[in-house]
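A protein chain is absent from this complex, but the other protein chains hold their places.
This part shows chain A:
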Amino acid sequence: MTAVETRTPAPDAPAEPSGLRRGLPRIIAVVVLVVLAAAPLFLAPFATTTLTRIVVFALFAVSLDLLVGVTGLPSLGHAAYFGAGAYAAGWVSINVTAEAPVPLLVGAATGAVAAALTGWITVRTGGVFFLMLTLAIGETVQQLANTWEDATGGANGLTGVPSVRIGGEPLVNAGLLYWYVLAVGVLGFVLVWLVARSPWGAALRGIRDNEPRMRAVGYPTAVYKYAVFVLAGSVAGVAGSLLAAQQRLVTPADLSFLTSSFALLAVVIGGAGSLWGACLGAAVVVLVRETLGASLDGHGPLVLGLVFVLVVYLLPRGAAGLRRPRREPGRSP
């Protein structure tokens, strides 16, 4: 079985795993990491905070890319798991402890549990039904966050989240917080990247390109999709716990449809399926939202809506992994 798995290349697996083995991309990756790690030393605190936001959002976008780009499951409600992780991490920080790994683990577990509870129904569907269902789930979870005031603070959000502590020392300094977020973000990215280049990842790309054939070859495609859905939810939950640590506040807007669509936009701008692209896309989205949103009097979605329209027309290859028409199992339901 393993021999078959490793020898089953997806018909057009993106080049990133093999490409990375050839020197240059590896050097670029190291340089980018060094620059990112050194950034707080030469950036102003405000810029460091923006960079922290970018890293948080990039990890969230990467978890979505695992679904959208690698597996071909276009989710419009992924912020539900991001927000669930953020609320859980925030709640634990307030009521139990803010000591470093605890909020992270709680965020990851909550994201995974939320994805496990909802995933069993979403992965039964595909294509446009998946879009609709994830959208409906996202909206449902947001309404829960709005109404369950005892745990979430309702529309005002969960306020007064304490700083993350490492060894009893709170990370109040923007640079220290950034390093914490960056370390977790890089770990999360590496995890997703390893999954995407593993035999499991190859099988997921096979499911994206031709699910009936993968099923015919003997892959339990539903189990694979369910597992990746839970994993993506868990990584999104980790990103959510970073969000809670960075913002010190969690609001229903963090798990809204708007947040989901911004993440999807980041994935599409970067080119679905290439995890690096999702990070770049996340940087673009956060920068547009922070710089233009303020000058447009809070009408950032206006610009992002226009960007959506332009990307769809002008960058069709951005969504290369999804354009492949997927064959239908058959006419009869």
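Structural remarks
Keep in mind that, in the parts below, a contact is a pair of C-beta atoms (placed from the backbone, for glycine too) under 8 Å apart; a residue touches a chain by one contact, two chains touch by 3 or more; residues count from 1.
One rule holds in what follows: contacts and distances are computed from a predicted model.
Remark: of the listed names "Branched-chain amino acid ABC transporter permease", "Aspartyl/glutamyl-tRNA(Asn/Gln) amidotransferase subunit C", "Cell division protein FtsQ" or "Cbb3-type cytochrome oxidase assembly protein CcoS", the one matching the undisplayed chain in UniProt is "Branched-chain amino acid ABC transporter permease". Within the full complex, the residue among A:A58, A:V106 or A:L133 touching the omitted chain is A:L133. The set of chain A residues touching the chain not shown comprises 68, 74, 76, 121, 124-129, 131-133, 135-137, 139-140, 143-144, 147-148, 257, 261, 264-265, 268, 299, 301-302, 304-309, 311-313, 316, 319, 322-323, 325, 328, 331-333.
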